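Quick one: the structure is below, questions incoming.
Note that this complex is displayed minus one protein chain, with the remaining chains in position.
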């Protein structure tokens, strides 16, 4: 039986538990039980030992798992006859697949003796590797324990070490966001550059016409292939604005009601119920918007003598607003609830009504959190696709009339990316450029928002 | 001592016993079924507020037991008693601030100008506008110093112009003895003040709306003697128009500012009387023990 | 007055002037370029902590100006001064609690047993374990009463068994004079206590880890005389092993518990001296003004 | 990267229902694992397919149009030299409306006039003017007096592409004005023929054809453009307009009479045959009579089958492993 990764991890876990125990005991032993003489609590010495036991071994384990395939493959391929050695990398890749499939007992086509033999070798190396890994992991773990054990003296700052490890973890986690950003920029930058070689940047940034109807085949003519992003951004703005007009009052008022007025039972169930709104798949909202709300608006509009398109920004925006209610309501409810009771008491004692207290004391105190939740809701609105596709259509009208059909940046990105396309045509590349510009625009907006929030914070903290 | 008030109370000069209102009415001498019988000047002639058989429970804890007491018009009454005896709790009953505490139940009757403040149709917002409060722990709003004081007048529409508001804020801050220290930083946050400054800010905030009754829970605990003197002066001045209840641990202070003093002990109101009498000649031995620095 | 300490300080009997440390060393008589020169017993022979030319700024506000002072071993030193003069601020410098305030900058040198507490390699956690603090506004954790007191011993590994912990908690609560009131409700939240009870809880919490220096910011402000006496007794008892800094507005209290007293005024340390001397015969006229109940 | 023993298929969402049907039948009937079929769109599928040979690249791609030369070049460049092209059938594109309204009898010329961005001036002359038609009646007095409102696929869709080719290009032929333009400026002519209106008469709806059907139901005045299978499933709600005298029925499309039908393909990477288990068997199943034939199960799913002779040819080519040599 070759040891499975799960088995190795379990062993490592057991070892770390042991390390914790040993470290703790050792710490107690060096001060003969007088914990006060230790720099840190015994459990920190335990944790320190456990870290030393687990981290190096884990690193080796991960490295092995990443490179195992490559290593073994390299060895096995080296043993193949010359005819195989000459194959192109792509073909070799297939040979490897064949070998691996054979290892797993799956044979495509007629079994080839060379492959079968290679598979046998592959199997051997694999099990050898696994056993070696167990040995190395156990050895490293043990060495780690030993090292940590030797370090334990009363003055040893185990807490600081463990906390430094924890801080390192915290810092690492906070950089995930940076790497994500870099990743996103990198994954759209190349194509965007390509796009800008085909479509001038100024045309893209300031063009008032969006109609990516370039030719699909060489024998077609690009119809009015124009790539002006302004209508898309205006559409995004319009739809998001409508969504926020729905979501912010509904969400904020709900949150205030739940946090300040509602009997506990209502609050207990009301809040999670609202949160369900955030989890309903957007397809459902899309159908709701397109088949229920849009016709409703249309008939209402017609009754009023208004010209209403069958797909309207209003329908999409309103339904999107409903979807993002919980972003505002739940997060705001939490921050409102966290305002200390003494603040409320101070206001009530002056003869303020609940609503006055809410508006003038609680809201300002909770403002940073509420702004955060609203920003999040805006973000969600900007990023939403399905509802707009289904209810607002795809026509890039440059309009601020909510009864007209519009389209948004996100929708265009999605349709361009998933539609039929030629990957180096400006049509497809436009999706990347749109992504990049959207990213930049929201970045600018966020910087402004941060400044504004800061200003308020300075005033109220 | 204010002689007018002393005269008003002449008919009550003899200490009376009171526990339940019915006891008062029917047989004042029979022991109450439970709870302590309060000794002394429980009632006054022209009460601004009166409490009858008030009980407060925090969950199971019986924090205030059958308390009956009047708060006179234009009088300063001091509540004294060991820490944890229920002074703050009782104070909070008087403007229904206890409503905001989960699990706190109040029974009995409390009236303001003869109207039951626990009546169903009573507007508690108005009640609190009329019965103001300074809390034990200073709790300035996370707003600027100016806005902290201006808050009350604004919501009650007491001022019609900005300059009027500024005058009012200045007046309140001056009365609380804080003006000089903050006049240059009116628009900085009230939470950035020192402990004693915050306490005075809260006093300024409370008097800014000129409530009819002011409940002060240890208003001078964080103040130096000079600031304390200033506040005491303020209290004396306010008494001309308002009624004031002050919780204090300093018997000297009680003696300086109050006309009557009430002594609480473990949730019981033990004794009420003219301040001078309480401090010089307490009737109940628990009171005496407290006054003289040891427990009964 | 503790005679041993009085003797220790014999050589400093004559009031000295001190502002900047360099002034102390070179020409103690020349006026400091800015800030006030402190009068009196600024330094002691065997200081536990010493501050040299400490300045604190909150943003633009210069809250503590060139303060130089020693805190003696086994001494109780009282900080007095009008509200807002910087007592709390200076106190918070002594265990670096000011680090947590945005925009607060501290300069100068403060040492504990001769080691600079603002040194780069100093472990501020250890510092705070050694220099405990009772805050001006009681701030119990939103945990049970027991856990509030047990927190310190737990994180510092001071107890090895549950029963030991229980004993320690009981000891601390008893010393703070709270045990009787809370022994039946140890597992109820500490935030549900009365103001004075919370204050004593915080004292119990602070002494539970037996810090070498205890900084107490108006520890008795919400306490009745008996509880106050209890705490003063505690302070006196603790002095045998620890150093204590107490901020108080009650000069009586300062006189009762402290050996030395420091008078602050608008961020300046005006005068330090033996308590008796400060209260009976202050050197500086600002001090005198404060002691006698009026400002200089 | 682990080993792969499942066939990986990507590509067109139009072909997706058919390929998945085959995949499922194949998975249940043969000993092989059920192939994984992704719906990525034709172009997206091509991109993945042509990215290279090897397990991390798909084996088969669906296409609702023929591979483009540029895509073929890309394939070759990445070492995907041998590609087997299999034409699997036809997809009818229908122009339908709600049953609550009468059936339209349209010609491609009508459609062009209704949907082109620019049309010859109705008042005469060779000039092209922005499309002035508001109602169908203005185009042909026989048509109902309904506002022109057509829900159709977005420009990123293969269906739209085919619609342009099969309807618009043809519809614009017979106008003298257009002829003149063609002679003068071929490029401009093409653009004029192919550009759809952007003034709201043509509404770009998403690619969800069910949604279009439901929108038609809610808005009886509108026409919608979508795939034949959706018409077949929703005969109780919508009916297809006649185009050039032919109604979009299974028979008429199969016979090639109904003019708007496009070819559907799958492309197979030859290098993967024999390496990824089951590819050979899978395409055999796909091209078998019981799948692709007249009465095959794909016909039940709405695929318009190839004429018999063509099916035979396809089957023979597949058997011989004939690869695509050029376009």
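The chains carry the letters A, B, C and D, assigned in the order they are written, with residues numbered from 1 in each.
Operating definition for what follows: a contact is a pair of C-beta atoms (placed from the backbone, for glycine too) under 8 Å apart; a residue touches a chain by one contact, two chains touch by 3 or more.
Here is the rule we go by: contacts and distances are computed from a predicted model.
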{"item": "Candidate names \"2-oxoglutarate oxidoreductase\", \"Phosphate transport system permease protein PstA\", \"Cytochrome c biogenesis heme-transporting ATPase CcmA\" or \"Na(+)/H(+) antiporter subunit E1\"; UniProt protein name, chain not shown", "value": "\"Phosphate transport system permease protein PstA\""}
{"item": "Residue of A:153, A:193 or A:273 touching the missing chain in the full complex", "value": "A:273"}
{"item": "Full-complex contact with the absent chain, from A:356, A:404 or A:420", "value": "A:356"}
{"item": "Sole residue of A:256, A:394 or A:429 that reaches the chain not shown, by the stated touch rule", "value": "A:256"}
{"item": "Given B:111, B:126 or B:188, the one touching the chain that is not displayed", "value": "B:126"}
{"item": "Of C:65, C:205, C:230 or C:284, the residue in touch with the unshown chain", "value": "C:205"}
{"item": "Chain A residues that touch the omitted chain in the full complex", "value": "159, 163, 166-167, 169-171, 173-178, 180-181, 183-184, 186-188, 249-254, 256-258, 260-262, 268, 270-285, 287-288, 292, 322, 325-327, 329-331, 333-335, 337-341, 351, 353-356, 358-359, 366, 368-369, 372-373, 375-376, 378-380, 382-383, 385-386, 409-410, 413-414, 417-418, 432, 435, 438-439, 442-443, 446-447, 449-450"}
{"item": "Touch residues of chain D, complete complex, unshown partner", "value": "1-2, 6, 8, 10, 13, 16-17, 19-21, 23-24, 27-28, 33-34, 36-40, 56, 99, 207-210, 227, 229-230, 232-236, 295, 297, 301-302"}
{"item": "Residues from chain C at the interface with the omitted partner, ascending", "value": "95, 97, 100, 102, 125-130, 132-133, 135, 137, 139-142, 151-152, 155-156, 191, 202, 205-206, 209, 211"}
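Throughout what follows, only the chains that are shown with their structure count from here on.
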{"item": "Contact-richer chain pair (by C-beta pairs counted) among A-D and A-B", "value": "A-D"}
{"item": "Distance between the centres, which are taken as Cα means, of chain B and chain A, whole angstrom", "value": "56"}
{"item": "Geometric centre distance via CA averages, chain C-chain A, whole Å", "value": "49"}
{"item": "For chain B, residues that touch 2 or more chains besides their own", "value": "137"}
{"item": "In chain D, residues with contacts to at least two other chains", "value": "none"}
{"item": "Contacting residues of chain A [partner chain D, same complex]", "value": "69, 88, 90-91, 93-98, 100-101, 103-104, 106-109, 211-213, 216-218, 220-224, 286-287, 290-291, 295, 298, 309-311, 389-390, 393-395, 397, 405, 407, 415-424, 427-428"}
{"item": "In the complex, chain B residues that touch chain A", "value": "95, 97, 100, 125-130, 132-133, 135, 137, 139-144, 151-152, 155-156, 189, 191, 202, 205-206, 209, 211"}
{"item": "Chain C partner contacts - residues on chain B that touch it in the complex", "value": "58, 61, 80-84, 86, 88-89, 136-138, 181, 192-197, 200, 217-218, 221-229, 249, 251, 290, 293-295"}
